[in-house]
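One protein chain is absent from this view; the other protein chains keep their places.
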Amino acid sequence: MSESLDALERRITGLRAEVRRAVKARENSLARSLRGDLRRAEKAWDEAISAEEPVPASHEPEPSLLPIREQVHQALALLGVPAAARLVVAVNDAFFSRALRGPQLTSLRRDEERSFRSDPYARPYYLCAALTDRLSPARGLLADSTWEPERRVLGPLSPRVDFLTSTMRVAEHLTRLPDPSPAALRLLSRMAQNIPGAVESFAPADPAIAIRAARAELEVHHAADTRQRAEVAARASSQLSDVERLFGAATMSTLRGAC
Amino acid sequence: MNGRLDELRGPVPSHPHDARAIAALAANPGCARRALLDAAGVDKDRTARHVGFPAPFGQSQFAITRGNVFEALVKENGCAELLRLLRELLGLPVSEVGYQDVENVGAHLRHSHTRALIDRAARESEETAVFYDHPLFSLEIAGHTSYLEPDVVAFQLGGRFHIVEIKSFGVIDGQAEPQKVAGAARQAAVYVLALRTLLAELGHDPERVSHDVVLVCPENFANRPTATLVDVRKQLAVLRRQLARMTRVDRLLEGIPEGLTFDLAPDRDGVPTRSAQELAEALCQVPARYAPDCLSTCDMCMFCRDEARGNGSTDLLGRQVRDELGGVSGMAEALGLAEGTLEPAEGQEEVARLLRTANLLREECLR
Amino acid sequence: MTPQQEAAAVVDAVLADLPRNRGVVVDSPPGAGKSTLVVRAAGHIAETGEPLMIVAQTNEQVDDLVERLATEHPDLTVGRLSASGYVTPGRVLALPNVSVAGKLPDLGDPAVVIATADKWAWIGDRTWPWAIVDEAYQMRSDKLLRIASLFERSLFVGDPGQLDPFSIVDGERWAGLSWDPVQSAVSVLLRHNPDLPVHRLPVSWRLPASAAPVVSEAFYPFTGFRAGTEHGDRSLELTVNGMRTSYDRALEEAAASGWALYELPSRHTVRTDAEAVQAVAVLAVRLLQRAPVAHSERGSHRVTADRIAIGAAHRDQVAAIRAAGVPEEITVDTANRLQGREYDVTIVLHPLSGRRDATAFHLESGRLCVLASRHRHACVVVARAGIPELLDAHPSAEPVQLGVPVKFPDGWEANQAVLAHLSKHRVAAH
Partner (left out) sequence: MSALTALAQLRAIRDGIAQPITTVRHCHLAPHPMVFIPLRLAGEAAAPMGAMVGTDPGHPRLLVVPQPRNRDLRFAFTAELAEVVLPYIEGFGKTTETIEKKGGEPYERCLDAPQILVPNPQAVTFVGLLGRSTRFRRVDGPYPVHPSVPLLGRWLTYFADRSQHPGSSLLLTATEALGAHWATGQSGLEDANLAALLGWIDPPEGMTGPGAAEEAEDPLLWPPAGPATDPGFDNEVLGPAVRAYEEAPTERAVERVAQALRTQLEPTWRLMWRSVELLRALPEGARVKDRWDVDRGSFTRFLERVTEGGPPQARRDGAVGAAARLAGLERARASYDVQRAYDDPLVMAEYRLTGEAFAGTVTAADPEHTEGEGRSRKLRPLITVRTEDQVRLTPGATVGSPDRRGHAAEIVEVVDGEVTLKITKGMGRGRTPSPGSVPEPGERVTYTSLTDDFQSSAALPDPELTPWTHGGPPQEYVPSDEDAQEEWS
């Protein structure tokens, strides 16, 4: 070991001060190199101190054996509608492996698209985009390529309809479990809070009541949403190529979607 | 006039004003230096940095993360949280749930798409969305177009638009920090004005944009959002006043020397080549009106404070002290009057008498 | 409708609403006949034979009401409750139907009992079927809390445009509460009882036609009122000729148009700006020397010193003006204490004169409203030049509290409006 713990600590303190000074003066390249020095010093400090004490066992959850796309697929299958990464992670957390992390999903859609382009329909399913009424990919939503086209496109009412649907699906799944996890109950409560009549303000949600309330509101939007989605889906099938039908078209003009 | 302003800024694009910057115009309108820098679209932050007086503003990553997480929470699932809040606050009917993400078009189309969507909403009340997420507005500031990004625009049955402002500071037992609410209100007023301007351009009644903005904040110590209506009529009045003032910047231009410029003369990599000394001298050609409040509102504050120190100005001690000294602007002068080493000039007799008495009292009590 | 008819219709509506509601609020702009309404309503209630309590805010206000009530209803017995240390003025002692005492039993059993809110707070064990609360917008809600259980139903009368009640301590912790104790009695009352009828007296009998529109637009932008008299119904005649000094010209401008701005050169000064103080005093003295005579719908009379008031923002300014040789009989006081008062001519030291920065205190619209609305004939404002620049440079960073209704008018806008009008009547000092 080249430096004593004390000396390392002094060095770390000094480097931190320099880094902050550089950041403040927006001397970015200097800050970058100082940060590198700092990281190395901290690592050395970590190593030095761990030589003195044993490393405790990690409490990380067991990594899942399923690949990420399988886990996402599982969550989407439960939800039955296009969903944002956050919700996918929450569902996975509540019902399945609990090993998904938001950042792991960011490049998923791009990877799937690449795979589809190089070898179309080679896989049984693709994790694809949901399409807006402009036929462009909706930001941040994941869908399942095996779903019928009407489910993979969005009208203005669809975000709400899909939210209500997914709440019902989560509640239904809960009723099937003999001993649901607290995380699952919390997920349902959080979703139900935003549906009128689905939950008492702070009490845990009752799946049966949540389903009834969500269905009641769904009744209100269902017809209009189905009509709008059918219209978008029809346009998609007549105007788009195969890959675009799954991953969306680039936006061309502003007026087409608005009218 | 614009030519002269371009000359002041130098050959770089005008620094865009975001809503926060526009709202800050009202912070110290009496300051000619700031008014001119803003009107010319000079990047004050870079300028202050270059003359060696960076502003002491910074934002913690914790605060930024918190803000982003909270905004995402409010908007997730088609603004499900926001929908609940508006149903409670504005009595939104259950059938009104439409959601449009303006950002679904490419960035270059967002502004025109916003216009088209808002126009459609204003024309037909049927089958329009309630939420317009990521809209992009524009506003003319002293001859330059500034683009503004409100959090959400809500369109309610009954034909009224509401600006939704999402902030991550807490509302605890119905109250939030008044300064933060004021900041949010000023910012929201900019969006209200921009949307009203847009409606007027499209031939609709601008008053269809409500002056009640919806402020969404976390409630108490949790993440659960709560919404409050904030009346921004006063902020709107102030904003209009300040924007009107900016068009009168020609009065300020009259007094400044020929050829004056705040050009940083950036090289090909954008690194300033202008001598800091020279730039500082140029800045000093336009009088500032420094007050300690500037320390929390203006990028130039450290530079102006240093200048006020150099001049021995009573501005350093705050507006109240300055007022208490009855218009005596120099510290040495005020002390001289107090200690009787300086004869009062015409019009200073009274304040001199007051300071002299104060000085005698201090001496008597501290003897 | 004539102004008389219009005003009478409102009064009738108020009286009709009284038995139907627990509370009735009447907003009264300056000089709109608030006291007349109170006296009228008191008579109206007394006729029913039911006892009435009347609440005012200061001893002077109580004495004024006692005097008017006892004079206009000579058959009515009036009791005046007072605190220890109160010296009954002669004008009250001289009234045969008025009794004065410190304790309720010592009053006999008068039909009407009048006292200040502070005094009423010490009275318990009895409820009145009726109450009238005067100057209710200047009454703090915690005072109302102390006396509200004394009455079953009440008429609340006051001027929303004048100064709000205040506290020497910070009331932020109660901001947004419907019962915020530092808010006015009326705002708290209406927040808890939003369905109570609110009437508005539509005509100012005090302000001349030259002043009513100015004050109405600046301080009552959403409600408004008009003058009870026309241009020409009133005039102020200076019977002694002037000498073309700037003082004389300012007085002549005021006599001719109802307003004058006597403008001193721009300068930042201490609060008790000697030059401005001097100008105020000289104007007052000079006004008396010019032997003014007021002609109005009530006839003509000589404007004597007791019909003139001088108003300022701060107490030290008042003391300085007093010390500058103003005749004893002229009232010199702060805006707070001039509330509810009426004079023929007023001379006002503008709150922003000589200031470099405006504070919330200086900009409070109620302050300027009080100062600019005390006169029946003319108002002379003394100020240093530079106030428009000061307003223009004023930073706007007022904090915002959730759940607190925004108050209008905004002080800045009100100041601007008054100043814009005054600039048409400017006389420069030299």
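Letters A, B and C mark the chains as written, and numbering starts fresh at 1 in each.
Methods note: a contact is a pair of C-beta atoms (placed from the backbone, for glycine too) under 8 Å apart; a residue touches a chain by one contact, two chains touch by 3 or more.
What you see is a predicted model; the values in this text were computed from it and never measured.
Enquirer: Mind giving the shown chains that are in contact with the missing chain?
Expert: Contacts of the unshown chain, counting the full complex: A, B, C.
Enquirer: Just to verify: which one of B:72, B:200 or B:361 makes contact with the chain not shown?
Expert: Touches the omitted chain: B:361.
Enquirer: Looking at the whole complex, which of C:69, C:144, C:157 or C:313 touches the chain that is not displayed?
Expert: Within the whole complex, the residue contacting the unshown chain is C:144.
Enquirer: Can you list, in ascending order, the subunit A residues touching the missing chain?
Expert: Interface residues of subunit A facing the absent chain: 9, 13, 16-17, 19-21, 23-24, 35, 42, 46, 49-50, 53, 55-56, 58-59, 201-202.
Enquirer: Mind pulling the subunit B residues that touch the left-out chain?
Expert: 56, 58-67, 168-170, 172-174, 218, 220-224, 292-293, 295-296, 312, 314, 316-318, 320-321, 324-325, 331-332, 334-335, 338, 354-355, 357-359, 361-362, 364-366
Enquirer: With the missing chain put back, which residues of subunit C would touch it? List them for me.
Expert: Touch with the absent chain occurs at residues 22-23, 118, 121-122, 124, 141-142, 144-146, 148-149, 167-171, 173-174, 177-182, 185, 188-189, 192-193, 316, 319, 323.
Quick note on the criterion: only the chains that are shown with their structure count from here on.
Enquirer: Please find which chain has its CA centre nearest to the centre of all protein CA atoms in view.
Expert: The most central chain here turns out to be B.
Enquirer: Based only on mean CA positions, could you tell me how far subunit B sits from subunit C in angstrom?
Expert: Inter-chain centre distance comes to 38 Å.
Enquirer: Approximately how many whole Å separate the CA-defined centres of subunit A and subunit C?
Expert: Each chain's C-alpha centroid was found; their separation is 64 Å.
Enquirer: For subunit B, which residues are in contact with subunit A within the complex?
Expert: 49, 54, 58, 72, 76-81, 83-84, 87, 94-95, 97-101, 103-106, 109, 112-113, 116-117, 120, 127-129, 224
Enquirer: Under the stated contact criterion, what part of subunit A meets subunit B in this complex?
Expert: 24-26, 84, 86-87, 132, 134, 136, 138-139, 156-160, 162-163, 166, 191, 193-194, 196, 217, 220-221, 224, 250-251, 253-255, 257-258
Enquirer: Help me check something: in the complex, which residues belonging to subunit B touch subunit C?
Expert: On the subunit B side, the touching residues are 26-30, 171, 174-176, 178-179, 181-182, 185, 215, 228, 230-231, 233-235, 237-238, 245, 289, 291, 293, 297, 319-320, 322-323, 326-327, 347, 349-351, 354.
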